[in-house]
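Complex shown without one protein chain; remaining protein chains in place.
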Amino acid sequence: MSNNWEMVIGLEVHAQLKTNSKLFSSTPNQFGSEPNENVNFIDSGMPGMLPVLNFGCIEKAIKTGFALNFTINKHSVFERKNYFYPDLPQGYQISQFEYPILSEGYIDIDQNNKEKKRIRIERAHLEQDAGKSIHDIDPKFSFIDLNRVGTPLLEIVSYPDLSSADDVVNYMSSLRQILMYIDVCDGNMQEGSLRADVNLSVRRPGEDLGTRCEIKNLNSFKFIRQAIEFESQRQIQIIESGGKIEQNTMLFDTSTGETRAMRSKEFSHDYRYFPDPDLLPITLSQEQIDIIKPTLGELPNQKLDRYINEFKLDKDISKIIISEKENTIIFEKLVSESDVNPKTIASWLVGDIFAYIKENQKEVSFLENKTQNIIELLQLISEDVISNKVGKDILPKVIEGTKSPKDLVKEMGLEQVSDTHELEQIIDNALEGEEENINKFKSGSDRVLGYFVGKCLKATKGKGNPKMINKILLEKLSK
Amino acid sequence: MKKSISQIKKSLQDKSISVNELYQEYFSIAKKNSHNSFNFVVNENYNDHNIQLSQSRYDSGKPLPLDGIPLGIKDLFCTKGIRTTASSKILSNFIPQYESFVTQQLINDGSLFIGKNNCDEFAMGSSNETSYFGPVINPRKSKNAPNDNFVPGGSSGGSAASVAEGACVASMGTDTGGSIRQPASLCGLVGLKPTFGSCSRWGIIAFASSLDQAGPITNCVEDAAYILNSINKHDFNDSTSSNHQRDDYVTNLHTKFDQSIKIGIPKDYLKDLNSDVLQQIEKTKKVLSKHNIEFVDVEFTTTDYALSTYYIIAPAEASSNLARYDGIRYGLREDGKNLDEIYLNTRTSGFGEEVTRRILIGTYVLSAGYYDAYYRKAQKVRRLIKNDFQRIFQDVDFILTPTTPNEAFKIGDKLDPISMYMNDVFTVPTSLAGLPGISLPSGLSSNGLPLGIQIIGNYFQEKNLLKLALLAEKELAFNE
Partner (left out) sequence: MSDIDIKRISNLAKLNLPKEKETFYENSLKDIIQWVDNLKKIDTDIIEPLHNVTETTVSIRTDKVEKYNSVEDVLINAPDRAQNFFKVPKVVE
């Protein structure tokens, strides 16, 4: 930061868990339904209704505990957080306070070309999501949709170890990636599956912590950056002009890029947490915890290490592949089903294959039953049956996949010409009458070689094996 | 002498009376509602079809366990399609779209629903004087003041009164700190609060979640056993519902105990007791002593703290449970310029004085700065109370106490809150420990008003508890 200011940032990330039903009721946990369609009497806070815990949420939490290096607490307690709001039917949110299910975890994040930075995570706990209020379609009324009430959330609270917008974005995207990998959250920020509250204060180096403000409900990396930039500047300006920072809860206005304080409440929040008497404490056995660990699968950073060290892939290419779990599934399938060099597979995947996917607006998962064909294509290339260029040309047909690559090559007569005799003849023909250029080559011009190769390829209608042509040409020219 | 369920079933079976004739006997009293024991009585034809079905089952010799038995239901149980108000203005127009677990069992067993019983508002009270629909009058009268109206007790005052006046065979009540046992005692009836977790709370309008339990108010112990059979089941939808092994409470009810029984009488409960009430204990001791039953003195160390503990925990839980009554999704809504005003106007107008008071207490004891000193402290003392009972149950099988420290008082006597709370002094400790307790009528005060004794059993000992209560009931009646 400029002017000798430091930012001290902590993040509270709310991740919606990818379960079939809600945390305490059996209604569907899904986005985008008609208003109030996924609401039962428990969700709508009807008199006499009672919560029953969905154990699938505990399993997701335990998985997260393993993936983020947490201590998984065998004993944890649900507590009521009491306040009034129209999207909170019970008049309280069931959450965890004194005894959360996960404590003291961490992630190591990348910093541009520096060594990794450890971001410590204080805790993660389970809680209910609230409903949605629509405020902007009528000047006089707000409309309440309770579909989201009771959706399971894992609230992940970091220590204030983050020092910049970059840190925050790196942290949150690592978190998002891991949660998606372990199938705990679908990571869809536009749909609200992952939201962040940013706690930010500023100070001069060496000084005590400043007063912090909380910016709520940021659901894109772009907004997170903008909000951090604006808020830090706002706080700096206040202090530099002699003022004091008021502790506030802020909202980020996405249209203006500014933060503003929420309407001030007369009395500060007193949530009066107490253990929910309708629920018993969670008591997990070691077995219940241990049984989850094998279901974790390989985590992104573990894959990165393996791709670099075992497959000898380039770091940047590896990162592209691991950026989405479905990429790794396809990549690893291709590697395991063939003996084509993983580096070759990687470069094809990240290059032409992904380009095809993008152009044709498909999902990577579309490739899942096409791997055999792709492998066959790559094998044909590595065995020199067809050239690289031909491979790229027929790739779309290979992926669309009605015919096997072998059949395609045969039908279209695409086999490379690799027969030495045939090639020698073609080369001899190409070299006839080219004394001037031959002399140019002999006096050191490499470009002439390319010209001759091109001439031969043209004569073979592109089917000449370029490597062999090159080799034979060199032999002949060196005589 | 009121008819018992088994007597009724017998006369229906041997056709000395038809289902409809029996029903009309009770319905004719219910519809008069002369003691205001109902917030709602079904109309003339409501049960026509059910009565037909019941009759045909009796005709074919295959009646359900409670077939044709007219029951009252405290207006705290959500009854599908039928107004359920908790005797509060804030729910005066609420019609649930679901049936509580307990009342569903009663329906499944063939009982006939006769009406929703009046009660204290949101079950908060000990005299049924806090109801939005007016106080309930105890059908029992004082011989010295025969024109005075006395309270039936609370909060299940309407349930007790409806049974006492003959408007129904039995009524389903709820007990949080004594709300079944105390009105049963004041009306000369049997009232059973089962072990916490026995009967599902699903569909019962919540007052204090860690204390509420459904239970029957009946004319005799055997009737309580019949009803317990029906409702005492595990409910997966209530996370506090116990999945312990349940019994048939009617079979072997009348057979002797095959081992000797030890009953403890707590000295600390008998301190400063009026002589009428003390007499009930003495009488019970006398009639039971000849049945291989030994009475011993026991002493609690926590009795003085039980009421305080209860009046911190129950209001705290209530303040949170009643937060959902906000005028947004159901119930009363009063107008307001903005959302906050709707909340304030609705809740202020919708709740009565006692409910308001308890919400305020509850909010206070949970609030920042007071939570540790009050709520958390009370939860710790609660454990001491539970341990105290467990210590005593190491030496005895049951505990005998009076149910209430006094007979019924006059309606409108205007007790201050604390004096009113003191009505629960003998019932509250049992609730805090979650133990089962039954009140049965033991005699009359010098004014001729009913008095009752309470027997407390250990966790899930309802079968033996009912056996003992039946024996006591027999012996007390015999020696009347």
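Lettered A and B in written order, each chain numbered from 1.
The rule is short, and it goes like this: a contact is a pair of C-beta atoms (placed from the backbone, for glycine too) under 8 Å apart; a residue touches a chain by one contact, two chains touch by 3 or more.
As the structure is a computational prediction, the values presented were derived from the model and not from experiment.
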Options B:Y26, B:F40, B:F94 or B:F393, residue touching the unrepresented chain: B:F94
Residue of B:F150, B:Y305 or B:F426 touching the missing chain in the full complex: B:Y305
Touch with the omitted chain, as defined above, among A:S26, A:T256 or A:S445: A:S26
Option touching the unshown chain, where A:V13, A:I144 or A:I472 are the choices: A:I144
Footprint left on chain B by the chain that the document does not show: 94-95, 97-98, 196-197, 210, 236, 238-243, 302, 304-305, 307-309, 311-312, 319, 323, 326-333, 336-340, 342-345, 347-348, 351, 356-357, 359-361, 363-364, 367, 369-370, 373-374, 376-384, 386, 416-418, 432-434
Absent-chain interface as seen on chain A, which is shown: 19-21, 26-28, 34-41, 43-44, 52-58, 77, 84, 86, 133-135, 138-146, 251, 262-263, 266-267, 270, 272, 275, 277, 280-281
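As a convention for this text, only the chains that are shown with their structure count from here on.
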Euclidean distance of C-alpha centroids - chain A vs chain B, Å: 57
Parts of chain A lying in touch with chain B, wherever the complex brings them together: 41, 44-53, 80, 82, 84, 86, 89-92, 142, 144, 270, 272-274, 277-280
Chain A contact footprint on chain B (complex, rising order): 77-78, 84, 86, 91, 94, 96-98, 100, 201-206, 208-210, 236-240, 316-317, 319-320, 322-324, 326, 328-330, 339, 343, 363, 366-368, 371, 375
